[in-house]
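The structure under discussion is supplied below as structure tokens; questions concerning it will follow.
The complex is shown incomplete by one protein chain, all other protein chains being positioned as in the whole.
Labels run A and B following the written order; every chain starts at residue 1.
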Amino acid sequence: MRMDTVIMGGGLSGLTCGIALAKRGQRVTIVAGGQSTLMFNGGSMELLGNIDGQDVTNPLQAITTLPQNHPYSKIGANRIAEIADEAKQLLADAGINMAGDATANHWRITPMGIAKPAWLTLSENLRIDDLNQLPAKRVALMCIRGYFDQPNGMLAQGLRDLGFDVQAIEFTTDDITSLRRSPSEMRATSLAKHLVSNNALQRVADQINSLAGDADMVLLPSVLGQTDDNDIVTLQRLCNKPLRLVATLPPAVAGMRMQTLLRHYFKMLGGNYLTGDSAIGGNFEGDKLLNVTTAKLADMPLRANNFVLATGSFVSRGLAANYERVYEPVFDLDVDADADREKWTRFGVLEPQAYSRYGVATDDNLCCLKQGKTIGNLYAIGSILSGHDAIKMGDGTGVSMLTALAVARNILCGK
Amino acid sequence: MADSMQLCNLSENNFEQCTKCSICTTVCPVAAVTTDYPGPKQAGPDGERYRMKDPAYFDKALKLCLNCKRCEVACPSGVHIADIIQRARMKATMGHRASLRDTMLANTDLLGTVANLVAPVANAALGLKPTKLVMHSVMAIDKNRTFPAYSRQKFTTWFKRHAAKAQDAYPNHVSYFHGCYVNYNFPKLGQDLVKLMNAMGYGVHLLEKEQCCGVALIANGLYKQAMRQARVNTASIRQAVGTKGHTVLTTSSSCTFNLRDEYPAMLEIENSDIRDGISLATRFIYNLVDEEKVKLIFKQDYKRRIAYHTACHMQRMGWQLYSIELLRMIPGLDLQVLEQECCGISGTYGFKKENYERSQAIGSILFKHIENARVEAVATDCETCKWQIEMSTGLPVENPISILADALDVEATRRANSAGD
Partner (left out) sequence: MIIVGGGATGAGTARDCALRGLSVLLVERNDYSTGATGRNHGLMHSGARYAVTDGESASECISENMILRRIARHCVEETDGLFITLPEDDLQYQQTFVEACQRAGIRADVIDPAEARRIEPAVNPDLIGAVRVPDASIDPFRLTVANLLDARLHGAETLNYHEVEGLIINQQRVEGVKLLNKQDGSHVEVRGRVVVNAAGIWGQRIAQQAGVNISMFPARGALLIFGHRVNNMVINRCRRPANADILVPDDTVCVIGTTSDRIPIETVDDMRVTREEVDVLLKEGIKIAPSLATTRIIRAYAGVRPLVASDDDPSGRSISRGIVCLDHAKRDGLEGFITITGGKMMTYRLMGEIATNAVCAKLGNTAPCVTANQPLPGSEEGAPSQSDMTKRYSFGQRAAIGRHGSLAARIEKDNDIDNALVCECEGVTVGEIKYAVHQLHVHNLVNLRRRTRVGMGTCQGKLCSCRAASLMGEFRHDVKGAQEDLAAFLDERWKGMRPVAWGDTLREAQLTAAIYEGLCGLDKAVNLQGKEDVQ
């Protein structure tokens, strides 16, 4: 099967790249080995949140200070603004409505009530542009009885520390109570499957309307809107106060929706999305990759002009580590990682961990290297790239989207 | 030995690779409709650690698992979650006697042989209200369920009488594992395959000996019988693949998945030497076209709007691409690819009284998608999905092979493929 581009990895970076290419008429196949880490995303994108322990206020400006090996530096700090706009537009085109500004981080509210800098946040989620000007004073925090993936105490305390006047209100409905009969399956995503009918939403709204008292704003855990935001809009309409959602522990409904909408958009543009399959190797000729073999289509190597590796970091199995070394498991590409196992990690769970900066080595065009040689038609994007730290720098989703778009541009202009 | 120390983490069904991310729970169609089922994570990797400690930790609710494998497709860690669950069921129920109902449902070929002999009577009887009520109350087969109609003539009978002789004359050859559905219920699909393959210059041959693949036997706990039949089939396939050099084609995604993947995973039947020789027909044909070994020429006046439903096991194999790409080659076909959802039937599961409601609840999402697609028919590679969708939506459901055969300009294709020989 011959494609213009084959993308390995169907998460945020793979889909972003696939959409950008398919939109320009390319024939694209994405090989997606299982669901991606978007499932842990509460509904925000981060461009750059933190440098050396300091929160970043203007990410575009801060990006100019990053070291040369950071993926943003490879894209070129001067191109970031334009590509960031393109990313925001792409999300909107896919039906993901997010608000935010690349020159001024806002604050997203985490499931524990902690404010973290963010670039874009889903419009239904609680976000704060200025910590001195809260969007509401009195908030009613609606806590779902028997739902344990929202640490309500911590969340309420965190909101209070930010200056909100918080009233935590426990509630339930028949639908929610019957779901709790399962000892294990009362997750945000299971609630989202049950809170879909107008009746079920009305019952939630009735509770909110009768319990929220004199609050200016109602907060609800993000347990609505698995495939689109219709249920959220409906509930907002049924409530007589402004309603905002707060991210929960994963699997996250917002992330699941973003993944679904991006995949739909990609397929709508004619892309092939191979679910539950993964690249297991490929054939190289000189400095070119000729084709990729997948686990399920064993006798049909996928041929293409360009290949994009978007398989993620360790958690997504884009990178692997064993007793002896850190490596890239599909092609055994060159990686930027310490050889000595002792250096991968350090004691202190909240300390910066070296492994989170590991990734495949790339040149300035984000082309991969194998045994020191550049593979001209094999690019890497997203979390598999070295030189950034999604956890400590708050740059994971931004790197995913922006490197995806930068590589799409490189491919389209034949770089 | 020290050299291979900890270079990989392997365990049976990869269950140790589970990072407890819980993504599998978001795609489980059963957990979505009932709180009685603990979900794939709990039933699979979580429960397995306790069952290893003491088999008494087996939970009867595991029988609610459809074995649709959607959890495995979603798993970012490559854990064979459904296999873990099925193996646990197997270990816990090995040696138990299956009920008459389950035995009857599971023995699709036995039921078929009898039914073929008395097809008109059987069809009428299975459709009659009193019969249905008896089945509902005595046999615990749901009264709302429409039984697939039985054909008067078995596919194999037709083949021997009308097709077998001509097959040797073709330059290329394949074998065909027709399965119970084609043989007893719907010989037309087998006939369509023969028509299609012949037009491409391929002779079609039956296996020396074919028995039901046993997918229903496994699902209903008749493991020993499943193993016996699997051994017979594996031997026949080995002969076709090894001795004759044929690829063994199938037209059912469930049979294919069972023959290739469940035989080793569930029944511990070694088939690695012939696994690659078993192929769904659409995959085989697509590859021939892709490699430009054959050409397909379609009728000019063919015009239909069809939605393609990816059967769960088809998705697990990752082969929907072949069927979809082949159908897309038909110029007059407006193909809508549906978002993958489980139809809820899962072989014999939905036939059982106790599962009927759950089965329909699971399928409701898919039925809604089909309704929204505004199509005249649905295409799918699985026969049990076909029954479920036909019963629940009223739309006809066809195998992609039948659609291809229908749309094919047989003469033109024959000419195009014989020119080079």
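For this structure, a couple of remarks:
To be clear about the criterion, a residue touches a chain if its C-beta (ideal position, glycine included) is under 8 Å from a C-beta of that chain, and two chains touch if they have at least 3 such contacts.
The model shown is predicted, which means the values in this text are computed figures rather than measured ones.
Residue A:154 is the one among A:51, A:81, A:104 or A:154 that touches the chain not shown. Touching the chain that is not shown, out of B:17, B:34, B:172 or B:364: B:17 (per the contact rule at the top).
Between the chain not shown and the residues A:51, A:81 or A:315, the one that touches is A:315.
Where subunit A meets the missing chain, the touching residues are 37, 40-42, 110-112, 114-116, 145-146, 148-149, 151-154, 156-158, 177, 180-181, 183-184, 186, 247, 249-250, 252, 313-315, 317, 320-323, 341-342, 344-350, 353, 355-356, 390-392, 394, 396. Even with one chain removed from view, subunit B keeps its contact list with that chain: residues 1-2, 4-6, 8-11, 15-22, 38, 41-42, 46-50, 52-54, 56-57, 59, 77.
Criterion: only the chains that are shown with their structure count from here on.
Per-chain Cα centroids separate subunit A from subunit B by 35 Å.
Of all residues in subunit B, those touching subunit A in their complex are 5-8, 19, 21-23, 25-27, 31-32, 35-39, 41-42, 72-78, 276, 287, 290, 315-319, 321, 325, 337, 339-340.
Across the complex, subunit A meets subunit B through its residues 1, 33-37, 39-40, 178-179, 181-185, 187, 189-190, 193, 250-251, 256, 264, 267, 272, 274-278, 294-300, 315-317, 322-324.
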